[in-house]
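Missing here is one protein chain; the remaining ones are kept as they sit in the complex.
Moving on to subunit A:
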Amino acid sequence: MWSLLFNTNTGWVIMSTTILGIASGAIGCLAYWKRQNLMSDALSHAALPGVVITFLIVQEKNLLLLIIGAGISAFLGAMLIQWISNASRISEDAAMGMVLAIFYGLGIMLLTVANRSAGGNQSGLDSFIFGQAAAMVKSDVRIMSILAIVVIFIIVIGFKEWKLYLFDRHFANGLGLPIGFMNGLYTLVLVMTIVIGIQAVGVILMAAMLIIPAVSSRYWTKSFRNMLIISSSFGAISGAVGTFISSKGSGWPTGPFIVVIAAGIFILSLTLGKEKGLLIKFLNKQQQKKQQTLRTEIREVK
């Protein structure tokens, strides 16, 4: 078992999706409390033109450069969303939808050009976009893991500051925290997680990696620190199990399996969760009813 984990490519891939799960579970909590859940969806689509343009420039599939390209274009998308929703009457979700579709359209245009002009070199670009973790090699895994660890590190080291930033902006401002800088850092970390995740789970399902573990963890705790830990663990479990299952069949995509596992965890949390889970709510209601009837009975006896 262990030799399979560490000596084969599958082992490497499972490791990287697990680390990715930890990073996206953590940053997902930040996005959840900033109420920007669908931002990740918009940004992962917005990364596409950057990927293709980088590829057209360097003419090879160098993961680090592709990630940088993707990051720049996703960051531009984020700026554009903010600019449009701040400067006009267009609401934020419409701005996100537009950036998503238009950047993606531009990406597809460029991709068609790249497919035509670049000969056989671009094979693998498609798997970058639709997520095929099995196509990753050891060096890809290393780059992804390093970036993911940086993301986790940034969140852990500034934990107190992030907490203030998310829950009491005015107080944070009063303390002299650099809100503008933290805004930028948050967007940067979000973009970084998204672009390293695209390789593994694909553009469309990256949003799930950020949203689902964070929402699931809410059913287990009320403290932000525990939420971060639980959400990261859920992300890690879905990453590992999903990748493992998808490696069992030939041509099975990794991303969807990870998402389905995450969704399973969500359903479990929703029904059995200790805080506000459906079962707990139901039992509480039953108990209240029982006490109510008991009280009325006592009153009648009196």
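Rule of thumb we're sticking to: a residue touches a chain if its C-beta (ideal position, glycine included) is under 8 Å from a C-beta of that chain, and two chains touch if they have at least 3 such contacts; residues count from 1.
Keep this in mind: contacts and distances are computed from a predicted model.
UniProt records the chain missing from this view under the protein name "Manganese transport system membrane protein MntD", selected from "Phosphate ABC transporter ATP-binding protein", "Manganese transport system membrane protein MntD", "Cation:proton antiporter" or "L-lactate dehydrogenase complex protein LldF".
When the whole complex is considered, the residue among A:L30, A:A207 or A:I230 that touches the unshown chain is A:A207.
In the complete assembly, the contact with the undisplayed chain comes from A:A94, out of A:A94, A:L185 or A:I280.
Of the options A:R35, A:H170 or A:R299, the residue whose C-beta touches the omitted chain is A:R35.
On the side of subunit A, touch with the chain left out of the figure occurs at residues 32, 35-38, 40-41, 45, 84, 87-91, 93-98, 100-102, 104-113, 116, 126, 130, 204-205, 207-208, 211-212, 214-215, 249, 251-253, 255-257, 259-260, 263, 266, 270, 276, 278.
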